[in-house]
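Report on the following structure.
Missing here is one protein chain; the remaining ones are kept as they sit in the complex.
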């Protein structure tokens, strides 16, 4: 019916310009969870990528559009059983496995010369003791912690470009770190007594059959969970300490709220000196001048609905001078900027693609 | 702190008036599911009932308020392992087990002289072959089918008063039957080509760890299910045939929608003769003149929110004369009028309590 | 059909026992908003009250069940235009008007000898300057501020019993104050640097046609609002200062979340000394030993679903010793314990009724 395909019109062979390979081959391991499916969705629209393989052991042998009917007519792939040999010919592997599983697989991928983006928590903490305390298991690939790069592009863009192993940030840390780093670096706030109060949509808990995540249990309710014990606490803390070079003390409380996607983080921090909202917003504006996916809200107040299904992190600020308290609010889509979108943003940086490619819609 | 308790004020010993026992003892088997918990909630406020035992094998040994923290300070009972001896001293047993389990337990209860209200489907269908077709198992207590009374008080009030075994109606059948019986009996509509299109909140599927019932899968979506195969189809059909004495033909399609509680049923039926909304509403008004829990909506259109947490069934009507089509809409709370509330209404009738007792709030 | 009514069975004339009038007459002004409707619902089940009049100027002349079809067959009253003469014969008046309107009406009611419970904000702040700053209008009934009693029963039970004018607490303050008073009075936490982060269901914003409250704008989103400017900030602050006798400094940030009812408040405060969760919970347990509507959660974590449609306030606690931070979480139903239910609880205390009457369901 159509005389020419989108591809032939918009991506002629001549586009390469001698500067980089037009397309890379990628694979996803753990492709049937929510982050994996979001990766499939984003990558299927990415003009510089061919998805070669999608691995998902529990769904192996099923077509992707059988598990996710939303992909009917869109994705022709079939989930496969993973084996290390099956990734031959692939340039980049996304690992979207539960934390604890990735560390068993990543070393062999790196040894085969693959570049890897791990969406889980296994390579985010440089200190093994913190990993073992919060994840409650031994780390079996400690020797790779040193080379892993924390994939927060707004902070580590140069390191990401050269990395072979990216530890893609957690969803809560993404919203918290983007909110805190500019004002900590500019010494607007004190590095102690920081309160991080976060609300998360239910997809953040993954795709599981669980009574606690069932509609009736979650709907019309809210509950805090893992108060003071969440594994993202040391992730936020250690990245902040690395970025600022000093000690940071924070309390982090996540809550589950009845939405599918999105994180709302409200941060309370002590101002070092009197300041204004205008000046604080300027700190953020200038810090993120080159960041395509961070937006400083003109209204001062971000809302989750503005970022759902996008890779943006929106940030707003209020100053409570009476109590010398800076209130920072930020929102992301936990599956996009908090997972799959950020992973693709990292890929774009690693391979010299435009940073927004595949991430505007 | 309080000088006198509610009980001492509102239910003095002298209340009996020689007409009936003031209080009966009841037990619930299968008390930890949603219908069971709703029974506990309603019965705890019922002034003629003492809850003696709550059985729930998977939660046995746990306090009720541990499984359902909403009952903290309200219910001091502990879930127990069921055994037939444990119901000695109980006048009435509510069985809130999944269909298929009740038929193994009910016979021994009846043999011990207990009156029983079964909230599941095991004793609703008089024809064993229908049971075995739709429930996909053999019936092991067929000999009790004849004596069971279908517990729809608006139709069977007299039989219920004398019954020892009540088959409490299904949630969909309750909304469908209350909508159809008056206009079928008064020959307003033809008994064939009846379309029953129902929407149900998620609690109708029970309290299960199931991916298909998880918040993310259900929220912001709708799906039809068991189209033409739902076990409530023969229940609706056979009750209608019994009530009207003739053949009835209907198509029933249930849908899952993202609310916790409530059923919306829209029925399409062929008018035998021209009629008006006013006259049709009159048929309903007069049929339900004595029914405390059926309301004919003045606006013509019922809404789920008006019946949530209540035992009401609200009914509205529209006439499409161009197509000789009567449209009947009805709503209930699936856990109250569609389950636990109707069970208590049946109990009130069985024991001569006021029909509304425990069911107004 | 029923041979005897519930009333004749459960409340015989002889119940009075010479101790108090069996029933009082009440009226509601502003009865058509959400708090007003909730009052109607609760009072209709209250065994010591006769609702004589429901005033609602914009709905005057309409039956209650026309505006709220959920009351069909339950409430036979018609909304009336308010005039001061129309409350003759009434013992108690509930004023459920928007803040700013009550102060124009309450003085004349008090002058007529009526006892009054005002659900709005006009009589909560003793300092006129605070009222005028946060409510942005002049106060026209300042002379009544001194005699008004802040209607938080868990703190002011004795004063409430004798009061003629009750300022019923705001929804956020109810959850915040019940969480903070025990630990401030027992000097568990420091009175400064208190962070109060609250989430509210949408009914808290009242029954209005407003784009910002429309389903599409609120659903699947979250937004903070009135950050640092909310009129409940000085209410919380001044009650805490009155109760503790010292200065209190706090930052309060409310958020709107997509649920109909409920408030989740998470409080962050500095521990004065090392302590344990167990000891802190003991402080709460003993402070609320006699309070029928405060529950200290055994699990440590409250959830909104446990209090929806109830008058309970559930409280949980976590200790973050590393940061000397006490985290207190509390939940209420904003329309019940946060408005109409608490008003009825106050009425019960004022008239010597059992404190729970009408509030268990």
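Order as written gives the chain letters A, B and C; numbering starts at 1 within each chain.
One rule holds in what follows: a contact is a pair of C-beta atoms (placed from the backbone, for glycine too) under 8 Å apart; a residue touches a chain by one contact, two chains touch by 3 or more.
All values derive from a computational prediction rather than experimental measurement.
Across B:77, B:161, B:291 or B:325, the single residue that touches the chain missing here is B:325. When the whole complex is considered, the residue among A:45, A:164, A:190 or A:210 that touches the unshown chain is A:45. When the full complex is taken into account, the listed residue touching the unshown chain is C:203, out of C:148, C:203, C:251 or C:306. Of the listed residues A:70, A:84 or A:140, the one in contact with the hidden chain in the full complex is A:70. Contact between chain B and the unshown chain involves residues 192-193, 195, 197, 199, 217, 220-225, 227-228, 249-251, 253, 255, 257-262, 264, 266, 268, 270, 300-305, 308, 316, 318-320, 322-323, 325, 327, 329, 331. By the touch definition given at the top, chain C reaches the unshown chain through residues 34, 202-203, 207-211, 213-216, 218-220, 258-260.
Mapped onto chain A, the footprint of the missing chain covers residues 1-2, 4-6, 9-12, 14-15, 45, 47, 65-66, 69-70, 72-74, 220, 290, 292, 295, 297-299, 302-303, 305-307, 309-310, 312, 314, 354-357, 360-361.
To be clear about the criterion, only the chains that are shown with their structure count from here on.
Looking at which two chains touch through the most C-beta pairs, you get A-C.
Nearest to the overall CA centre, using the mean of each chain's CA atoms, is chain C.
Of all chains, the one whose Cα centroid sits at the greatest distance from that of chain A is B. Between chain A and chain C the centroid-to-centroid distance comes to 41 Å (mean Cα coordinates, whole Å).
Separation between the centroids of chain B and chain C, computed from CA atoms only, is 34 Å.
Mean C-alpha positions place chain A and chain B at a centre distance of 47 Å. Across the assembly, chain B contributes 220 as residues in contact with two or more other chains.
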